[in-house]
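First the structure, then my questions, so here it is.
Only one protein chain is missing; all other protein chains are in place.
All chains are identified by letter, namely A, B and C, in their written order; residue positions are counted from 1 within each chain.
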Amino acid sequence: MSKPADSAQSPTDATTTMAELRQIVADFVAERDWSQFHTPKNVSMALAIEAAELMEHFQWLTAEASRGIVAEPEKLSAVAEEIADVVGYSIALANELGIDLSQTIRAKMIKNAVKYPADKYRGRFGPEDRSRQ
Amino acid sequence: MSKPADSAQSPTDATTTMAELRQIVADFVAERDWSQFHTPKNVSMALAIEAAELMEHFQWLTAEASRGIVAEPEKLSAVAEEIADVVGYSIALANELGIDLSQTIRAKMIKNAVKYPADKYRGRFGPEDRSRQ
Amino acid sequence: MSKPADSAQSPTDATTTMAELRQIVADFVAERDWSQFHTPKNVSMALAIEAAELMEHFQWLTAEASRGIVAEPEKLSAVAEEIADVVGYSIALANELGIDLSQTIRAKMIKNAVKYPADKYRGRFGPEDRSRQ
Partner (left out) sequence: MSKPADSAQSPTDATTTMAELRQIVADFVAERDWSQFHTPKNVSMALAIEAAELMEHFQWLTAEASRGIVAEPEKLSAVAEEIADVVGYSIALANELGIDLSQTIRAKMIKNAVKYPADKYRGRFGPEDRSRQ
């Protein structure tokens, strides 16, 4: 966190490893001696609160209008910040618990692929719910 | 998602870029034609629900006991999966909205550093709450 | 909680006071000596988790389909149980904190009426959002 960055020029997802993001969060927490507050219980609460703040942007919008925010730079930016908060706390929790996020996400996506076979769930979010959306 | 992986041998955070994780999620969604359900509104709901499931592991535990799960492999693994779900949906939402997560997280952490100067917030989570925790 | 009731014959909203519902919850907690776990922090987590479980019933549904559950007795019953859990924990928290819910709800609705004047917000959920839904 020592040097400010121009986000337009800062490294993108294409070149940023998860470990680099974890280090940014770890440094931030260490510089404030906040690990003492970062019990898994507390961080899980903080994460859920940020998830709700993200959801707040969409609560009264139609499905279509919620897609429309990609064309509204100010709202999109606010939404992006909330997602950053959610992922930031996810990383903080992974840091506290010593979890490798990339391995865990890969493993979970494989599990999901088994649970939701592509040929059975194509175009449906549940076996019986073909045309709801 | 086409080939299963041994998570013990799969690439770790040290070598996995955010773009790689985004691709895994994007492929999973595309193979099921689920983008139609992935309105920002719906994904924000799914994310908040996963955040609650994560929190559920800690709701009745003391702060100390919540730290103790690092020594309980089965519970730790269940918690890790919930974090993976949260980050997975965060990535799915970033995919739908075309947001670069690494840039957004870096920018937000800088903003946080300005909002919570290290020298003022060291060891406290709020200006007036020095010794609560 | 001492005598089971046939819900079809049990007292309805028309005749049940909030104090009666509070007593049912208070007895349940006292009989299990659970007040020790019912810190406001813990109960607020439990409440948020139940709220997410309620939301889970609607996450992939269209707005219209979510209204349609009134015609699906089994789903409606499951949703009703989640609402009961949410209100149950709200009552448990009010019990722990000594808050009168009826007075608080009346006062808050008056505050809401001032914040959202009927003539300005009729048919709109926000000043600029006339026709989104």
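Here is the rule we use: contacts are C-beta pairs under 8 Å (C-beta built on N, C-alpha and C of every residue); 3 or more make two chains touch, one makes a residue touch a chain.
Computed from a prediction, not measured in an experiment: that's the story for all the values here.
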Counting the whole assembly, list the visible chains that the omitted chain makes contact with. A, B, C
Extract the touching residues of chain B with respect to the undisplayed chain. 45, 48, 60-63, 65, 125-126, 129, 132-133
Across the whole complex, the chain not displayed is touched by chain A residues 37, 42, 45-46, 48-49, 51-53, 55-56, 58-60
Missing-chain contacts on chain C, rising order, are 1, 4-5, 7-8, 10-22, 24-25, 28, 31-34, 36-37, 39-42, 44-45, 47-48, 51-52, 54-55, 57-59, 61-64, 66-67, 69-70, 76, 79-81, 83-88, 90, 93-94, 96-113, 116, 118, 121-123, 125, 133
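Keep this in mind: only the chains that are shown with their structure count from here on.
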Using the contact definition given at the top, which chains are in touch with both chain A and chain C? B
Which two chains meet at the most C-beta pairs? A-B
Interface overlap for chain B and chain C, more than half of numbers shared or less than half: same or different? same
Averaging only over C-alpha atoms, locate the centres of chain B and chain C and give their separation in whole Å. 29
Roughly how far is chain A from chain B, going centre to centre by Cα mean, in whole Å? 5
Quick one: which residues in chain B touch 2 or more of the other chains? 37, 42, 45, 48, 51-52, 55, 58-59
